[in-house]
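Below is a structure I'd like to ask you about.
For this depiction, one protein chain was excluded, whereas all remaining protein chains were kept in their positions.
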Amino acid sequence: MSAPLLEVRDLRTHFFTREGVVRAVDGVSLSVDRGRTLGLVGESGCGKSVTALSIIGLIPKPPARIVGGEVIFDGRDLTKLSERELEDVRGERIAMIFQDPMTSLNPTLTIETQLVETIRRHNDVSKREARRRGIELLDEVGIPNPDARIRDYPHHLSGGMRQRVMIAIALSCEPDLLIADEPTTALDVTVQAQVLDLLDELRREHDMAMIVITHDMGVIAEVADQVAVMYAGQIVEQASAVELFARPEHPYTEALLGALPQLEDAASRAGRLTAIPGRPPSLLDPPEGCRFAARCPYAGEPDGCAEHPPELRELRPGHLVRSEHPASERARSREGAPA
Amino acid sequence: MTRLIVRRVLWTVPVILLVILMTFVLMRQIEGNPFRHSERAIPESIQQNLEEKYGLDDPWYVQYLRYVKGVVTLDLGPSLVLRNRDVNDIVREHFPPSLELGALAMAFALVFGIPLGLLAALRANKWPDYTAMVVANVGFAVPSFLVATLLIYFFAVRWGDVFDVPTSGWESWQSKVLPTIALGLGPMAYFARLTRGSVLETLQQDYIRTARAKGLRRRRVVVVHTLRNSLIPVVTAAGPILGFLITGSFVIEQIFAIPGIGRYYVTAVTARDYSVVMGLTVLLALIVIVANMVVDILYGILDPRTREAR
Partner (left out) sequence: MRITTRALVAAVVAGSFAVLAAGCGGGGAGGDEGGPIDQVITINWGTEPPSLDPGLATDTTSADVLLNIMDPLVKLGDDLEPVPNLAESWDISEDGKTVTFHLRADGRWTSGDPVTAHDFEWSWKRTISPDLAADYAYQFFGIAGASEYNSCKSGCAAMRDEVGIRALDDSTLQVTLTSPQPWFVQQAAHTSFLAVHRPTVEQFGDNWTEPTNIVTNGPFELARWDHNSRLDLVRWDDWRDAGSVKLERINGRMISEGTTAVQAFEAGEIDMTAGLPPEELPRLKDTEAYSQYPGLGTYYYGFNVEQITDVKQRRAMSMAIDRQSIIDNIAQADQLPATGFTPEGMPGFDTLNPDSPWLPASGDIDQAKELMAEVANPKTDVTLLINDSPGHREIAVAVQAMWKQLGLDVTIRQQEWAQFLEFLGPPPDASVDVYRLGWIGDYVDAMNFLELWTCKSGNNNSNYCDPEYDALVAEARQTADNDDRYELYGELEDKLLGEDGAVPITPIYWYTYVQLERPTIKDSLNVNLLNQTDYSKVEEVEAG
């Protein structure tokens, strides 16, 4: 196995506000292999978008700042690059698409302009050539009549179409890594599946790595090879998708999976969804110990996980957990295995 | 776009008729004798002669129709006060300087105001922002006549040896510098503040983030994506301001002895020169209408979403 394409090590991004320091990303480590998809999942506010933006340096510089860690992309630490160097990386080596296609495209410029400017920024081609390439891309993402639609303005297209355009723009320079931040959240359910399929297909065709950020486990199940679960600014579990769904370890992950509405489950058929009691901690003043302790059914055991922050440790090869009470250990202790 | 223009042009007709009517009524409401300008009373017979000569002894509806006809045929009649001149002549000779002054002041305001506001927004809450906003606030608060007098004092008199600008007049290009600045400083400050606010708001938009995520150079992000979209409120404000600059420059014209329409307008009202007042009011109403139409057109160019809304 070659070295991972992207390796984030203990990344810390803090927001320096008037109220205090918000530790939005507080020790995130993850990695993405070439040509593979990493799913980054967690509830709103856990810091997943900030992580993504930190990777390509798009956090708002005041008030945010990367205070620690490294982002190694293809051998270079992106946190050490100048703005100009980052501009060369963005769009060409790493592309990003965002949640809301309504607002993510400039309403006063045509699709053509927004495509062509990206292409010509990173490639030395004529306008005509760039336009031709743009039409090709639109075709590839499944937009009918691309040579007509390329002249449209964003408000002429439906939500799903717009997201396809965003994808086309992202792919236009053949990036090695695509970061998709909640790519389907703002779309109709019927369109969601189409877009996910498209993403997956394109990834395979262009041999592209992908980070898909979502709060929806269903999306993870569809597209992810690897999964990283994030809670309160930290990665709490990382494993292959198969492994994660089969044998979740972290209490939070278990709760997330439990919260998924299941058609087979009588309770959710009756209209009741299981929610996780409580709320995530404030990142302005996070707890000293395990951040999930307040909502964790297993916290408070004599290990004192509320006081001492647990480390991210490798439970099994390829399966990392940040908890004193991973599921397998809980089962063993119940079975009376030697401690 | 053509439909918009056609509709606007058609709307102009009832608006102008209303303007004529209102001006006519208002001018008759304020008392005053157009022929008496000094303390010397005018003998009765002479007053009658004058009223007969200018048709002021006709019934009001005859006079009103005469005005309407005059506007339609573009023959605005003779001036009651300047006995050897027609309103048409006055407009032809004195409108261009006002138009020029207004346009120059507008250009000044835009050329200096927008970059200033942009600079302030891009360096928000740092010293370039504070400096720019102080300049803007001063320009906004200080009345134009004070600015005018100060400019004349310093640049034309005190440092007259260094700067070759005259104290007044409107002939050489040098004489146009100080009045332009005096008139344009207020709008410039206004545009700067408006641009700053608008740019700051635009920078929060998602599509700016997208543009940056595409790796576009900062300059392109600012100019093509940010500035264009930020200009919409500026354009909206610019229309009425242009109308105001052309019509409201009386004080500046007076101070700098510029032979523009503003001076004529105010002196005509004071002197009760009905035909001049009517002619100029109609002219100025047209200017405002045109300015607003230009704004609407620009709006359509800047924001394609509004084009179809008609």
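Letters are used for the chains, namely A and B, taken in the order the chains are written, and counting of residues starts over at 1 for each.
To be clear about the criterion, a contact is a pair of C-beta atoms (placed from the backbone, for glycine too) under 8 Å apart; a residue touches a chain by one contact, two chains touch by 3 or more.
Source: prediction; values computed, not measured.
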**Item:** Shown chains that the omitted chain touches within the full complex
**Value:** B
**Message:** One chain is left out of this view; which of B:8, B:36, B:228 or B:305 touches it in the full complex?
**Reply:** B:36
**Prompt:** Considering the entire assembly, which residues of chain B contact the chain that has been omitted?
**Reply:** 30-33, 35-43, 45-46, 48-50, 52-53, 78, 81-86, 90, 93-94, 111-112, 115-116, 118-119, 122-123, 128, 149, 152-153, 155-157, 160-171, 174, 177, 218-219, 222, 254-257, 259, 263-264, 270-272
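In this text, only the chains that are shown with their structure count from here on.
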**Request:** Just give me the whole-number Å value for how far the CA centre of chain A lies from that of chain B.
**Result:** 54
**Complex contact set, residues of chain B against chain A** = 125, 205-207, 209-218, 220, 224-225, 228-229, 302-305
**Interface residues, chain A side, partner chain B - complex** = 56, 58, 62, 83, 87-92, 95-96, 98, 100, 103-109, 117-118, 121-122, 153, 155, 166, 169
